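We show some of the complex, not the whole, and keep each chain where it was.
Letters A and B name the chains as they come in the text, with residue numbers starting at 1 for each one.
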């Protein structure tokens, strides 16, 4: 079963409106006056480097908000792998509005496909070491959380917390004064149907968290060896009826993720896939205008 | 004189509101119930790798929108160089709202400082070759145009067109059928106080554009040698009373920008500084809570 599903269409609409406004206000597309307003074209979105597609809903929305009569036909879909030279979509309609919307559509497509592509790279690298899933974080570009989390899904990654309202991740400051056991107990009492995660720097903290009933433990900035030691202890606790998800976070790179995955942890999270993904190079080739 | 000036405060406010809403709705910060609501702290924003600061207005706004009584004191300012370990700001106020706003503040700060940092790297690399300015493009993250263009300024770069309403950049599709000379002439007539830029793939196109009176020519995807040939011809035309800005675009990397700058062009533009900048690693260290 695919892990991909589209972002909320309401988020797509709002983000596209804002993006078009920032590219057009106050005067609009100044070069529009040079073009025959009735000339039509068939343009082609193509991919210029290997990657993974995401953001097609946003690109369609950008063209259609500028001119509802533009038609976009997608040959490839979010989550598909792309090779250099691949045709991704056809855009048919009047030339002038297609040119006006082009950059906005490509900005969404390139940014979100870039995230999907980097995510897919992490997923592939992790699979070389083990079965751990790649998790995103809340380290997303402000205003684009919904879209970027969908792009992570398109890349084969999984979504960690959507936001602060999702579940609890206890860090130092939440634990200071009351201790891990008490903090976890309070959370389980307050929010029994949400999972409680605890950020741990040391094995003894992990043990305390698991014994307190934490659903997941985030092993923060540990070496693979330290993680492996934690996994062994956690496996014993699981065998004793205390199952717990283990997440690795901090210091994860494309080079190291395989080794971390090999430790047997369940999830490896990294902000890099959303906040440091280079754009994927997609372009729009305009056909000869007609009429 | 500094090239830096702040983005519009209205853009800062709107972007921060959207970002906080996406991190908090619908329930808010679930862990808030674990904290003493009256405990206060002094937190410190510090930098964990070398870079360039940008986004301080956004970070302050994130804290203050959550709690107007939080005070943020900046030790460093947008455009300043940062070294690993540098203290960047103090954040003083109640612990709970500081934790709630932390990630949003850091997402802005890291993203925008990442852009400033990469821009500064391109600027430095370009200066090794010559005097060309580094220009951004319209290849920005949707919804963050104003903020990212300010981050480019913080990195020592210059801003190309703000958007489609700014000036004319004539590409293939605007020229097809009427030719460069006619297209430039129409633009100069329509918009005499705006500059007219022409994208050229070949030297003869550049010559036609300059003779038609273009303010700037974008030399697209040329090798340094091709650019150098264009510069020589353009210098002659300038000497003959036809001055024109020369911009290089396409295929510019940190490795090649110095060579391009050495050709004598005036501007080198790259979308990478805005759409492919990795985040700059900044963090928030919470002091011991008080009370």
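Points to keep in mind about this one:
Note that in this section a residue touches a chain if its C-beta (ideal position, glycine included) is under 8 Å from a C-beta of that chain, and two chains touch if they have at least 3 such contacts.
Not measured: the values here are computed from a predicted model.
Summary of assembly composition: all chains derive from one sequence, 2 are present in place, and the complete complex in the structure file consists of 6 copies.
Criterion: only the chains that are shown with their structure count from here on.
Contact residues of chain A toward chain B in the complex are 15-16, 18-19, 22-31, 33-35, 58, 95, 99-100, 103-104, 106-108, 110-111, 114, 138-146, 163-170, 172-174, 176-178, 183, 186-187, 190-191, 194, 271-272, 275-279, 286, 288-289.
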